[in-house]
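Below is one structure, written out as structure tokens, with a few remarks after it.
Up next is chain A:
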Amino acid sequence: MSDWAGVFIFLVVAIIFGAGGIVTAFIIQPRRNNPVKLEEYECGLPTVGPTWVQFRTSYFLYALLFVIFDVETIYLYPWAVKFQSLGLFAFIEMIIFIFILVVGLWYAWKEGALEWK
Partner candidate 1 sequence: METSIYSVIAFYGLAITILGNATLVVFARNIVHSVLFLAVTFIAMGGLFLLLDADFLAAVQVLVYAGAVCIMVVFGIMLIQRADMKATNQFNRQIFAGGGLVALVVAMCAVFAGRTAWTELVAAQEVPAGTVQFIGELLLSKYVIPFEVAALLLLVALIGAIVIARDEEVKANAGD
Partner candidate 2 sequence: MFGQGLIKGLQITWKEFWAKKFTVQYPEEQHPVPERFHGKFVLDVDKCIACGLCANACPNKVITIEKQKVGKKQYMTGYIMNIQYCLFCGLCVESCNKDALHYSKDFNMNQYFYRDIPLVLVKREAPAEPEEEEQPAAKAEARPKAKPQAKAEKPAEPAANSEVAAGKVPGKEGE
């Protein structure tokens, strides 16, 4: 358990460090604002049209693939740790498992979900 307490200390200190840096910067920096400065930068000209627009689906498909395979890894890691003591059968099971997901990858590939559009 103390491991995780250590991690917690790390977390807290990291946040303090980050916040400290920014806060210090805010204390000692010179500030002079004007309306133009507060506008967003876009190669030196005012921006045209809204910024928070909807983006393309292809990004979403990558995220989707990632989630699916990320979930796969949570099965793979326990298996890999135990791999040496597990029998051949477990290995085959895992092959089947991976194979099923490879089918998914193959499908995504075939359907063009891996293409950047």
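Selection rule: all candidates are chains of the complex that A comes from, given by their letters.
As a working rule, a residue touches a chain if its C-beta (ideal position, glycine included) is under 8 Å from a C-beta of that chain, and two chains touch if they have at least 3 such contacts; residues count from 1.
As the structure is a prediction and not an experimental result, all values here were calculated from the model.
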Numbered candidate touching chain A, per complex, among 1 or 2: 1
Candidate 1 contact footprint on chain A (complex, rising order): 1, 4-5, 8, 50, 52-57, 59-61, 63-68, 70-75, 77-82, 85-86, 89-90, 93-94, 96-97, 100-101, 103-104, 107-108, 111-113, 117
